[in-house]
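Let's look at chain A:
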Amino acid sequence: MNAPIKFYQTGTFTVGNRLLAPEQRSVQASPERSNSLNSGHRACQGCGEALGARYAIDAAMRATGNRLIACNATGCLEVFSTPYPETSWQLPWIHSLFGNAAAVGTGIAAALKVKGREQVRVIAQGGDGGTTDIGLGCLSGMFERNDDVLYICYDNEAYMNTGVQRSSATPPAARTATTMAVGPRPGASFGQGKNLPLIAMAHRIPYVATATVADLHDLEAKVEKAMGLRGARYLHVLVPCPLGWGSASHDTIRLARLARETGIFPVFEAVHGEVTAVTRIRRRVPVMEYLKPQRRFAHLFGSPGHPEMLAMIQAEADRNIRRFRLLEASEA
Partner candidate 1 sequence: MLKQIEGSHAVAEAVALCRPEVICAYPISPQTHIVEGLGELVKSGALSPCEFINVESEFAAMSVAIGASAAGARAYTATASQGLLFMAEAVYNASGLGLPVVMTVANRAIGAPINIWNDHSDSMSQRDSGWLQLFAESNQEALDLHIQAFKLGEELSMPVMVCMDGFILTHAYERVDVPAQAEVDAFLPPYEPRQLLDPAEPVSIGAMVGPEAFMEVRYLAHAKQTMALERIPQIAAEFAQRFGRASGGLVRAYRCEDAETIVVALGSVLGTLKDTVDEMRTAGVSIGVLGIQSFRPFPLAAVRAALQGARRVVVLEKSFSVGLGGVVSTDVRLALSGLTLHGYTVIAGLGGRAITKASLARMLAEAVADTLQPLTFMDLDWRIVGRQLEREAATRRSGPIAENLLRDVGAVASKVR
Partner candidate 2 sequence: MLQVRIHGRGGQGVVTAAEMLSVAAFEQGRHAQAFPSFGSERTGAPVVAFCRIDDREIRLREPIVAPDVLIVQDPTLLHQVDVFQGLRPDGYVLINSKRSFDELGLGDIAQRFRRDRLITVPATEIALKHLGRPLPNAVLLGGFAALSGLITLDAVAHAIRDKFAGRVAENNVAAATEAFDYVKRCLQGLAHAQTD
């Protein structure tokens, strides 16, 4: 806990904030930050999830005065953060199973309540696999009961830790080990997949938000807002995975920003099932710019490539922009 915090250069300007008033600076800019996910973990170079988890948990620790307990689903984050006999976590942390993070969170929250220690808060976290697939039953139960848990999903759009297999969060056309880029319709099928933020909204829980690792202030603000509320809350964070996406490790944050700017990943907040705020696209970009740096979409390009699939992806991004009103009226 007394070790000096290392600030790694990330290729962004988000950490410094020297021109901002102190109270406007990010949690990450502060040497006092809890550094909940300590360095020394075994994540890949450029891992979006490690970044997202550190951002989110540090923000939550500040918001709760370090009164926080985390439970983690099986997955990359759990595996690279606790290589026996070490742990990178500097807060109380439990890993139970793959599909039960939300239920374990429910149990911890119940114990705290019964013991009159409700000022201690609970975060349950997992990847897309543990959230949208195997963990959906427990997650829905936690939402439905409005248990006092913030669930954070770090979405890298496949089962990465076991070798990049497809999950219900895998986007159409993406290559994974179980949706190979072969045959007449290469990559993940169109017409499948779940939108967890919308599912969360359908439960009408107090707070649902999406975020990416490209916008630190936005992510921290959403975590802070969530921790200021009671009841079931859900945060869905897009976290690029260089290994699984076939992207350069220095492109993690850039790709996350492109996901937002293309309209592929709408960034918004919802309260009790209604969208209350969106992050507008600052400079709209065609989906190709987001897809091209990722080898998981390589089969869409070249000759002949798959221009029809590219068009379908663009159409979906257009639909998101319309539906969530991601452009200013003048730009629409």
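Picked so that all candidates are chains of the complex that A comes from, given by their letters.
One rule holds for everything that comes next: contacts are C-beta pairs under 8 Å (C-beta built on N, C-alpha and C of every residue); 3 or more make two chains touch, one makes a residue touch a chain; residues count from 1.
Note that the coordinates shown come from a computational prediction; the quantities given were computed from them, not determined experimentally.
Chain contacts in this complex place chain A in touch with candidate 1, from the set 1 or 2. Those residues of chain A whose C-beta lies close enough to touch candidate 1 in the complex are 66-69, 71-72, 78-79, 82-85, 87, 89-97, 99-100, 103-116, 120, 137-138, 140-141, 144-145, 147.
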